[in-house]
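For this depiction, one protein chain was excluded, whereas all remaining protein chains were kept in their positions.
Let's look at subunit A:
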């Protein structure tokens, strides 16, 4: 009798853990956040945090009511976390940020400083460091960016993340910047992170309406924009498109891009960069004035030409290479000049110096903010035009002969 009672007790005890995980919150009780947007509140004292939440019913199709696939909820608070808690007043489910893939910060806030935001993103155990960061450009609020709808892919935040990946590979005026990149760069002395801009092409009001998707040329579309330069945690300025490409070249992040050159007495020739490699060296001929040497080797192919030159002759290709080298150098110089005028070592030349000459860095570290704006930078560009696609001469070559 006594053993039977003990058994019963044991079975009853076993029922407690059998109900499963204490922390379990089923998927249909969660609101999955795809993107986070952070603005300043209208009175500039608080944060306004917006969450792009995926509406699963609309994604799966059958149960949809014809609404938008995502919804944006926002709340205001003195910190990001407070605002997040307050969002529960609007959302019936547990706001779950584990799948957030983008974080958008408004330009106004970025100019004020992002260190508080970065700490939240770094510390939170749900948000992964792989989330991509953007700055909303041209007066767009982060809220507006998240409200946008896109024709390809139902979840705008994920589409934006894909756009970043794609344009980084194809055009090279952006490259994916993730949370940990920002944290590391803020901590580099006299440097700061670089963050991709994003803006709205078209009307802010139209881009958030479902009717936006009912025309072939959408009224509004989210566009990857140029790169924002920070110093410390504050936004200092924007790069132009050429400077952005130059930046990727200096940092060695470039995959593909196109270069248009106009050799003398010839029409425009467009070349594709297929592969490019950058190495940076710091030379210490004069110990007090280090010189940075940026070496680029690029492989190109001719894609388009409005010209009659004959590409069968290797000498012609060599001539083209000279123009290409000049063009690449021009882009790199533009961005270096810009960074020096903003006095932000976004290329991390300081770290290169530290890695190559650790002893010298110790003495120069203190004066780096005075040295960097006057730093001499040399460029060695060596490009090779590998091929000219399917034709060697243009059809115009024959046109001219007759």
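By our rule, a contact is a pair of C-beta atoms (placed from the backbone, for glycine too) under 8 Å apart; a residue touches a chain by one contact, two chains touch by 3 or more; residues count from 1.
We take it that contacts and distances are computed from a predicted model.
Trainee: Just go with whichever of "NADH-quinone oxidoreductase subunit I", "Spore germination protein", "Alpha/beta hydrolase" or "ABC transporter ATP-binding protein" UniProt uses as the name of the absent chain.
Mentor: Options "NADH-quinone oxidoreductase subunit I", "Spore germination protein", "Alpha/beta hydrolase" or "ABC transporter ATP-binding protein" considered; the missing chain's recorded name is "Spore germination protein".
Trainee: Tell me which residue among A:180, A:206, A:319 or A:337 touches the hidden chain in the full complex.
Mentor: Touching the chain that is not displayed is residue A:180.
Trainee: Among A:130, A:210 or A:367, which residue is in touch with the absent chain?
Mentor: Answer from the full complex: A:130 touches the omitted chain.
Trainee: Kindly state which of the options A:107, A:144 or A:354 is in contact with the chain not pictured.
Mentor: A:354
Trainee: Since one chain isn't shown, list which residues of subunit A touch it in the complete complex.
Mentor: 17, 21-23, 98, 122, 125, 128-130, 178, 180, 183-184, 187, 354-355, 358, 361
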